[in-house]
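Heads up, one of the protein chains got dropped from this complex, but the rest are sitting where they should.
Just so it is clear, A and B label the chains in written order, and each chain counts residues from 1 on its own.
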Amino acid sequence: MSTRRHFMSQSAAAASALAFPLVAGAQPKTVKIGVLHPVTGALAYSGQQCREGALMAIEDINKAGGIKSMGGAKIEALLGDAQSTPQAGTAEVEKMNEAGVAAIVGAYASAICLATTQAAAKYNLPHVVDVGVADQIVERGLKNTFRFGPGYKKCAEIAVANLHVLNTAAGKPARTVMIIHEESLFGTGTANLLARELPGYGYEVKEVIKHANPTRDFNNIVLRMKAVNPDIVIPANYYNEYALLVRTMQQQKVTPKAIYSVLGGAASSYKFVKEFPEAANGIIDCNHWFNPKDKRSAELRKRVEAKGLFYTYEVFNTYTAMMLLADAINRAKSADRAAITDALEKSTFSDHFMPYGATKFVNGQNTGAQPLMTQVLKGDIKVIVPRDYREIDPVFPLRA
Amino acid sequence: MRDLASIALFVVVVACTPLVTQSGVALNFIMMALYACLLAQAWNILGGFGGQFSFGHALFFGTGAYVQAIAQQYGVNPWAALALALVASALVGVIVGALTFRYGLKGSYFALVTLAFAEVFRIVALSVPFTGGGVGLMVPLRESAANMQFATRAGYLWLVLALVTVALLVSAWLRHSRFGAYLQAVRDNEDAARAVGVNPFRVKLAAIALSGALMGAGGAFYVQVFQYIDPGIAYGPSTSVEALVAAIVGGMGTLWGPVLGALALHVLADLTRNLFGQLPGINMVIYGSVLVLIVMFLPRGIAGIGVPVRWLRAVRRGDRNG
Partner (left out) sequence: MLDFGILFPAVLNGLTTGAVYALVALGLTLIYGVLHIINFAHGAALMLALYAVYLLKEKLGIDPYLALVAVVPGMFALGYLLQRVVINRASHGKDENILLVTLGLAIVMENLALLAFKSDTRTIETAYTLTTVAIGPAMIALPKLIAFGGALVVSALMLLLMARTDLGRAIRAVAKEKHGARLMGIDVDHVYAMSFGIGLACLGAAACFLMPAYYVNPQVGGGFVLVAFTIVVLGGMGSFAGALVGGLLVGVVESLGGLYFGESLGQVGIFAIFIAVLLFRPQGLFGART
């Protein structure tokens, strides 16, 4: 009772001590980083995977000696739950700010990221965006926002260009396309871009189907697929719907020349490949992916799977985003927000296992960021394009 | 009037908080608590005073929010847009009210039909281009008081406080005016009210317009603070539920009930959010359990407790009258 009545009059430090679960112990000299994700609510799975990636990165950084330029100061994570809404995310940013965090990593979902980056900007608090693919996030001129990975515009452009490359190399067997997307921000945005770009390359977009989250049954959409008979099906949606769609296609024996996903929810998911190997076989995805030639990713994957979790893009995206931040703090030689923001702006971070090369931020977007094209072949997910990262030759089309 | 005095005291105290503290956490908390109060009070006008339980108040919230966002796309000043948002939400209220009250929908039927309308609007908002469809709408960042975007939380706090004050004044007016008496008469026994010459249809219609307008103000405020709206946020059931839960928990049909309920639930949500952060989910289990317990032990809502603090005396009186 007294806690409740006196809540508002507590000092910020006390508030942070009560409100934040402290991880990695309280060390004498630490750099506090806010780790903000939707770990409850509709986005709980992805939020929890992201958090896992962040915590493992912090563990690794601290084990390797912490922030060397600050005398080995350890990173201390302040965990926040965005509860799958922008309001809760914003409230957490306020708390993290008052708890004295040097920077924030988060918040997975685009809608939440829009709110949290803005709230952080009021305090010039650097905010590294881990996933959040909506391009609006980095188009508002906010000086504190840095996105390490690609946005959906980049993903759509690369996907279309590569489709053309694959198709041309195979003798142009595919001409018609059907896009199936989820109805909210990322699906609609991606579909709009695709529908705009594809005709320029000579493809006919026969139909664009939008579906709800959640969709309980895909039989009708698959029926439309049968009627329209597109050469290529392009899904852009979340895991559950993607899985249901592809399973329904398998059930109804609908086999297009290629299932070519762009940010497909289950298309490059080890979980999906493990649970539905037949349905997953041959699916191509243009999505966040790690550099297959870098051993560190494979090692991280082993550790993640040892915990009983799947090695999903949320994990490695957030892991590497945290690494980027740690590098910037190291170069800033302090936990001062302005110094870190400056260090991020000038970052050339390249000691990571993403296929981005050396980092270069322009208006908050890492221009080196790119998605990779993967294909599920022989029960595993392998990179097919671009050639520098190719692990296996693509099979395109899947059938004549 | 005692009501006016208590409202004045409340407003003055809350308005002074930004002068007392600079803490972003505290100011954000108060601002969001006031926002929750606004939503609860809006619902209370139709649900508490009017006895018509709406499960789809997001209908008005979303309309206000979208009008606020869309108007600014056409270069309309946000303050003018707010006025438009109020009108639009009231209008939607009148249309839905006219349909449902004309056909005599009451009780659960009314509740469910409002839910259905909110869903229809949500689905339509997803499909039409001028709402941005699934992509949603952003309000560009341009801080200035004239643009209803404030550099500090204090500005937003005073804005929402002003809206809450309006809602409080309306609620007080409902408690003491003839119209309010008609409305509560219709709530208590519609047939008897008709028998003494009250026109239930017109009274309920006015109530839903008023309730809708205030809810729409909440939506417009949301857009100004978070600068992004999409169909799910605008018309999704969570806002509807938030409004009605706060009003009922606080005490329906009273002046301060919605305020108390909104505040209590907001504090509860905030406190539990980061409890046991390693195990996400526990916080919501606690929240849900507390909700059940509150209902179990405070069946008339928080306002039903006779708290001998001076500024809550109005509540008790409201209970007896209401």
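Quick note on the criterion: a residue touches a chain if its C-beta (ideal position, glycine included) is under 8 Å from a C-beta of that chain, and two chains touch if they have at least 3 such contacts.
Quick caveat, the model's predicted, so the values are computed rather than measured.
Looking at chain B, the residues touching the absent chain are 53, 99-100, 103, 105, 107-109, 111-113, 115-117, 119-120, 123-124, 126-127, 241, 245, 248-249, 252, 279-285, 287-292, 295-296, 299. Mapped onto chain A, the footprint of the missing chain covers residues 40-42, 44-45, 48, 183, 209-212, 214-217, 219-221, 223-224, 226-227, 239-240, 243-244, 247, 250-253, 271, 275, 310.
Throughout what follows, only the chains that are shown with their structure count from here on.
Within the complex, the chain A residues that touch chain B are 3-4, 7-8, 12, 15, 19-21, 23, 39-40, 44, 47-48, 79-81, 83, 85-88, 90-92, 94-95, 97-98, 111, 114-115, 118, 122-123, 136, 140-142, 182-185, 187-189, 192, 210.
By the touch criterion stated above, chain B contacts chain A in their complex at residues 21, 23-26, 28-30, 32, 126-127, 133-136, 138, 140-141, 151-152, 226-228, 230-233, 238, 267, 270-271, 273-274, 276-278, 280-281, 283-284.
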